[in-house]
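Below is the structure I would like to discuss, written out as structure tokens.
Only one protein chain is missing from this complex, and each of the others stays in its spot.
Let's turn to chain A:
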Amino acid sequence: MAAGVAAWLPFARAAAIGWMPVANLPMPVAPAGKNKRQDEMIILNVSGRRFETWRNTLDRYPDTLLGSSEKEFFYNEETKEYFFDRDPDVFRSVLNFYRTGKLHYPRYECISSYDEELAFFGIISEIIGDCCYEEYKDRKRENAERLMDDQEDNKDAKPPNMTCRETMWRAFENPHTSTMALVFYYVTGFFIAVSVITNVVETVPCGTSPNQKEVPCGERYTVAFFCMDTACVMIFTVEYLMRLFAAPSRYRFMRSVMSIIDVVAILPYYIGLVMTDNEDVSGAFVTLRVFRVFRIFKFSRHSQGLRILGYTLKSCASELGFLLFSLTMAIIIFATVMFYAEKGSSSSKFTSIPASFWYTIVTMTTLGYGDMVPKTIAGKIFGSICSLSGVLVIALPVPVIVSNFSRIYHQNQRADKRRAQKMQKARLARIRISKQGTSNAFLHSKRNGLFSEAPEFTSSTEEDQRLNKSTSLLESQHHHLLHCLEKTTVTSPLNYINHEFVDQQYYQQSYLEAGLQNYPSRSPSLSSRDGVSGTCCTRRSKKQHAPLQNASGPAHMQPLTQVHAHPRGLQELSTIHIQPLSTSRSSLNMRVDEPASLNCQSSQITTAIISIPTPPVTTSDGDAHLRAGPAHQNVVKVSAL
């Protein structure tokens, strides 16, 4: 029910009295008189700006935040107002929605911030009124495209172990992936250029033959040109075959435009090889050579702009069709008129209507060759009308095509700029550094021995003071939380092994080695059984220095990679992943970069892995996906509070 109509409900119910006298049965009991508050004003304080409205206004939409009892969570008893720590400008639109029943989207507002506010207040975006809905949808689409572009950039990390075929295909599609691909790209480009230039130069007159006739270069240096042509065609053939081999779907590849261009470019040569020196078909053979010019279209793989042009023309197909249709109409009309107008004059070139087509086209496109000119007065009048209207008809659809092209081109420019590797990496690095600040604080404080084992609950005042000095209340509470978590994930009281937060860099180094894929789990049960004591030492010693080399590394990291592969993880403010390490309790206070010689002596160390919280029940190996469940218990993403 619309908002305002709810205000008429009392009226509708009152009007029901009209049915009473005719009713046969007694009426049901009226709903218990809810404490009918007198209409009162509510003050909504949004980041300092006060909005006041009637309570009834907000009650119109009971499934939103402001209309339900959810807003009581934001009630401030002292000031007797509801306080929201949100953007007051967007709140204006939100409140107007309650007042008028229509949600408007202000143009100057950023689309994602607007969406966030709507989500916060529990309003679905479909309610946006028709006046603003188009604009909203357009902006949302642009944003989604931008996000998709960014996603694609992030996927550039090369998944390992691609088959040779996939590697080749990737190299073909994106020349920046490897040096070989780049070389290939430039070589083919060079040969396309050579081939095109050859075709052109072939026809240039190149000196005279003995009988005083101008001979084109192609006939003078037949062998040279033939060799050049052969070389180019061989290169193109090899390239085509390689692409065909590497294509993930050969059938689809063969149907694609680029492959057709490739085929058309090399076919004339082979056909020419087959049918040589046959006088009858030499005419056709000459025609076939024309198709060699299609090789120039192969450049579209090399040029972004060409591809965009092609795409634009495809997307403006309807405008082009309209242009063509209107031109055809106008041509026929004017050609007819001109023919009949010039019929009277003698020696007129307008011999038939189709002959007049040529005049009309030349005139409408304002070329005006002058080979056909009207001589009668009527012809001249109509000729001038023809040229004037030609300008109009052609000028109309062109801006549409141009603006389409411009939009698509700029979008691509933006995408390319963002894809510029250096900028992206630098920006990401800066962001990572700032996010690491908070996570490092915890590790720093741990390193400085502020957390000690035994006196956890009976910390001396000295330690308290130290704590308070170096960390704020928020930080200390956060650190305490992390510490509790460490304590919680104890394998068994006997071994007293628990997980420890480590430096994020180290974790990421070792994690990146493991790659993004889900590995088949290799040693889930290694945990409690094998005493892989060698690994702990090697691992610790290499902790700060080199990325992990040993083979068992990935096995331990494996469950965590799952969670980390989740793209949302990158968006957390600070991600601290627990690294199941084999450490003994004594190492907690140890400085991290000390050579880790101590632990190895303790024979009770086992490599603690994944399914720790349920200790003896180690999940069987093989099913990588199962990991995600138990793994989640271990890996914690803690966002800075």
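Everything that follows uses one rule, which is that a residue touches a chain if its C-beta (ideal position, glycine included) is under 8 Å from a C-beta of that chain, and two chains touch if they have at least 3 such contacts; residues count from 1.
The definition used in the following text is that contacts and distances are computed from a predicted model.
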- Task: Would you mind picking the UniProt name of the chain not drawn here, from "tRNA (guanine(10)-N(2))-methyltransferase TRMT11", "Histidine-containing phosphotransfer protein", "EF-hand domain-containing protein" or "COMD4 protein"?
- Result: "EF-hand domain-containing protein"
- Hey, which of A:Met275, A:Met329 or A:Ile381 is the one touching the hidden chain? A:Ile381
- Message: If the hidden chain were put back, which residues of chain A would touch it?
- Response: 1-2, 4-5, 7-27, 30, 33, 36, 38-39, 54, 56, 340-341, 343-344, 376-378, 381-382, 385
